[in-house]
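A single protein chain has been omitted; all remaining protein chains appear in their positions.
Coming up: chain A.
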Amino acid sequence: MRKPFLLKFLLAAVLLLGNTAFASDSDVEEGKDKKTEIKEFIEHHLQDSHYFNLYGTTDEHGKVHHVGIPLPVILWDNGLKVFSSSKFHHGEEVAEVDGNYYKLYHSKIYKTDAEGTITYDEEHHPTNVRPLDFSITKSVVMMLVTGLLLLWLFSSLAKSYAKNNSVPTGAGRFFEPIVLYIRDDIAIANIGEKKYKRYMPFLLTVFFFIWFLNMFGLTPLGVNVTGNIAVTTALAVIVFLITNFTGTKDYWKHIFDPLGDGMPWYGKIIIYIILVPIEILGLFIKPFALLIRLYANMTAGHVVLMSLVGLIFIFKSWVGGPLSFGLSFAISLIEVLVALLQAYIFTMLAALYFGFASEEHDHDHEHEEEAELAHL
């Protein structure tokens, strides 16, 4: 069982090296400054897309041909509009749906007239109306793929337990220690033996979800899902909701009455004018820090990696090429570590917040808690 695993890791390493294939289509267009071109390419890569691009080629006329899968676009613009993103022709054409015209500009959809004119304000931001975009974008596809992968992986692991008398086999031998680590050193350590169980599904899901998406981000598919602010925000919102909906009396008392009964009320009032708003602010800052941390780390990793790859096309020399290749390879390896580390940190901090929320100082409310547990 060992050998296939080694092979998989080697395969992963080869795929990581494949990152270099990325910059190839930014090589050709003349007259344009290389540096700005690379910068634009990186920015484009960091953004979500309505296409699942595999690679692009440029023909002799300087026209870029994209090879990939167009994804469905779903808009809410006075009614649901569903059409394929191939209608946009990568932003080159205006898509007409039910008498409305839409144009893709910098990976975002704007409502335009029949000619596709986009008006700008003085800071060169488009002023056109943006319809609500519920499209199945590249990131959504990757989330679906990751979700299905996780489901398949762990439900088959669960089944193998039933079959093999609770002994893990195959991939289970790799994943079981991780599951146990999350249980023992993240959940039990931060939440406590008594209440960790109801948080376990979330912690396990969020850990593997982030980890897998981070790792997918390092493959040549280059989907920067966890480096997307909307994705990390969604995760943080879920953490926020779970934290506050499972909060105990003690948790809320700590926020609105942090000093407790140790001080007379007239003394408390003066301090609480400052303290309570800070505590309430803290409620939001904690998940906010989570979302920014994950977003910034993953985005920074991608920027550094792609910039180093981009250096090859700036240096165009025998020294610079191998040097930036070596550097980007080293950073790739670090990014593999970061992918795991960020998933760990997110899970760890979420568990810490859950721990705060479910903390109890006295044991008078035990029966209430049990009733609540049973309800959940």
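Just so it is clear, a residue touches a chain if its C-beta (ideal position, glycine included) is under 8 Å from a C-beta of that chain, and two chains touch if they have at least 3 such contacts; residues count from 1.
Convention: contacts and distances are computed from a predicted model.
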- prompt: If you look up the hidden chain in UniProt, what protein name do you find among "GntR family transcriptional regulator", "Phosphate transport system permease protein", "ATP synthase subunit b" or "Holin-like protein"?
  reply: "ATP synthase subunit b"
- prompt: Of A:V94, A:L235, A:L294 or A:A351, which residue touches the hidden chain?
  reply: A:L235
- request: Taking the full complex into account, find the residue in A:Y161, A:Y251 or A:F325 that is in contact with the omitted chain.
  value: A:Y161
- prompt: For the full complex, which residue in A:L54, A:L132, A:L259 or A:A330 touches the chain that was left out?
  reply: A:L132
Statement: Residues of chain A touching the missing chain are 47-48, 74, 125, 132-137, 139-140, 143-144, 147, 150-151, 154-155, 157-159, 161-162, 166-167, 176, 179-180, 183, 197, 200-202, 204-205, 209, 228-231, 233-235, 237-238
